[in-house]
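Heads up, this is only part of the complex; the chains shown haven't been moved.
Letters are used for the chains, namely A, B and C, taken in the order the chains are written, and counting of residues starts over at 1 for each.
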């Protein structure tokens, strides 16, 4: 139950953050989507021993968090899913990979340690980048961007509807769970014999609702695609944002100036 | 179970994106929207349903722990493979954006691991053959459990393979897979049970909602407990064997890798995989420097380099701080 | 009189084979009619309204809306003319926030954006929900949802309004306001409700149902004042017509 309401508040909160009146929020969604994916790809493509390079990639989140006035605190919570996963995968590297790279005082740092740290930082950076996207861009706008990339309307409309109905169904699931808990106060989760009816009930209601929604959309003139209101085209500012970041990211990856740090 | 961005190399991500995109394109062609325009909103709401149902904790009898629903098998039984697959894409995309579960780059992998197997294999290998002649409670339960376990095993195996191909961890493949498979066996069983419970409810309440199920001759009695018992034994046998195979006979896995890559040694197999990956990357837009353990250029890191990077970051943060404070002063 | 807008002839309908929900329903409704559809719980009022907009299919008999038979091919045409308020407003609202939801229909009918804005503003002003403009749908209280779903219909400027329990969850002021709105709208309206006082204040004609059949179809005051008839069919006199015995 707490998970349900947690998810509910998370979605609500993200929606609120994403609709703030900030310059980053106003940058064209397509541009932000491209920059984000490009950034993640560059981060991931860095060698697993390139610790200094991966550190430099931290520049993107730093700039975006500070200039976009996105709350860093909120984003930390989102690391809770990924960090354990990445740790489990990375934690063994120091045991298998024991080549000493350099010494700091009396401690020798092995390549396994470096690759482990690199992997963890990669994990953090990629999550932060996705967070920056969603914290400054609503799902509607991302869907709009997807449409501009010629992703078929069926898929995009369906994603939009899924998103819209998540809050409704989370609330409904929450109410069912509450009703359940009110009459079974000493249970923690849903007991075995109620699995089917409880979820099934939610399912049937969802389907009825889906049909009603469809009818309701048809009743109001829906003919296959949503209208994306007041979406603008890319402006000079957007192109500048795009080009600037691509140049910087490529520079971190390839330029000799930064190679100095890598040697 | 969700792959994270940090665990996939761009080449692997790209490959899986391509594979998933093909499956999606094919599905869009096959859902026959013209015939049934209601499908889109139904898919949307069902996606949201899966999302909400995943947040419900199910207490597992006899243990203190709880399980969750995953959705692929459930959706495929209700919507058919194509619509279910498209629905799962939406769910996975939103999960990765809103909850950092998965990642944008790894989306292709996740769609493949969780949606493709669950929806397509779950339907064509399990649901359709089993429901072809008649549908009954027992068959639904069996199909749900077998479908969930099998597709989850495949998904988990894909995760191991993708991690291997990405060259992220030094953990031997056999160990990685050897832990993934048994864990997902348990998860699959629970998920199968939940899916079964829900589908049986639907079968009793509105049988016509099950996709392509033959519900004409419904009404036969049968014992839930008995079926469950038989199934449990079967699953334990299959699952136990599989896990044993995975964990105590790593050579077995090496053998299968060898068969796949046609190389005799796992390391060599790994290398050849990387080489292919590298050549794929060279032809794609992004040209990452892919370095493997032992290759000279790989250790492009020194203590001074790390310090230098930190200094740059601090300077960067400082500049941003100045910019944002002066901006605030101006607006104040 | 004016031309016939809705025409049902010998309509039978059932959800399950063995149980008839609607049983030989016949009636016509004309352009300026305002019809109250009343009857006990479960007599089939919602079902009847759903058939009119094609939300349920598989009926026997003939249903025509503006001379067009209600069948799956003709539904898009019929639905353009009808504004339908669901009993359950949760299923009716599907956009992100109140404004977007109300603007959905006008946008879909291809109105230019200024026209859309005008429609939406007008609908919001009539239902007095201007302050909810930016609010997410799922954060509305029960009554607020109802008001928004009424506004979405008003923004469509339909020829026919069908309402299923419109006063449910409304506070007395909003209820009064709805009555006012309904009285201003001078096309055909059919209102299914248990709020007999509201029916008395808005409708000129009442159809009384019992057990899937039309028991009586006639003038509003004639039926609503007939205590015996009402009580035989599981209803009561409107509260406004009851004599109060002081409590306690």
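What to note about this one:
The rule is simple: a contact is a pair of C-beta atoms (placed from the backbone, for glycine too) under 8 Å apart; a residue touches a chain by one contact, two chains touch by 3 or more.
Given the structure is predicted, the values throughout are model-derived calculations rather than measurements.
In this entry, the protein chain formula for the full complex is A x1, B x1, C x2.
The rule we apply is simple: only the chains that are shown with their structure count from here on.
Chain centres here are Cα means. That of chain B falls 46 Å from that of chain C. The distance from the centre of chain A to the centre of chain C, with each centre set as the mean of the Cα atoms, comes to 43 Å.
Counting only residues that touch two or more partner chains, chain B has none. Here chain A touches chain C in the complex through residues 12, 15, 140, 161, 164-165, 167-168, 171, 208-209, 212-213, 215-223, 227, 229, going by the rule given at the top. By the touch criterion given at the top, residues 1, 3-4, 7, 10-11, 14, 36-37, 40-53, 55-56, 58-59, 62-63, 66-67, 69, 78-79, 81-82, 85-86, 89-90, 92-93, 95-97, 99, 101-102, 104, 109, 111-112, 114-115, 119, 122-123, 125-127, 130-131, 133-134, 139, 142, 152, 154-155, 157-166, 168-170, 172-173, 177, 187-192, 195-204, 206-207, 209-211, 213-214, 217, 224, 260-263 of chain A touch chain B in their complex. Every residue of chain B that touches chain A in the complex is listed here, in rising order: 2, 4-10, 13, 24, 28, 31, 33, 37-38, 40-49, 51-53, 55-61, 66, 69, 86-87, 89-91, 93-94, 96-101, 103-105, 163, 167-172, 193-194, 197-198, 200-202, 205-206, 209, 281, 286, 288-291, 293, 298-306, 308-310, 312-313, 316-317, 320-321, 323-324.
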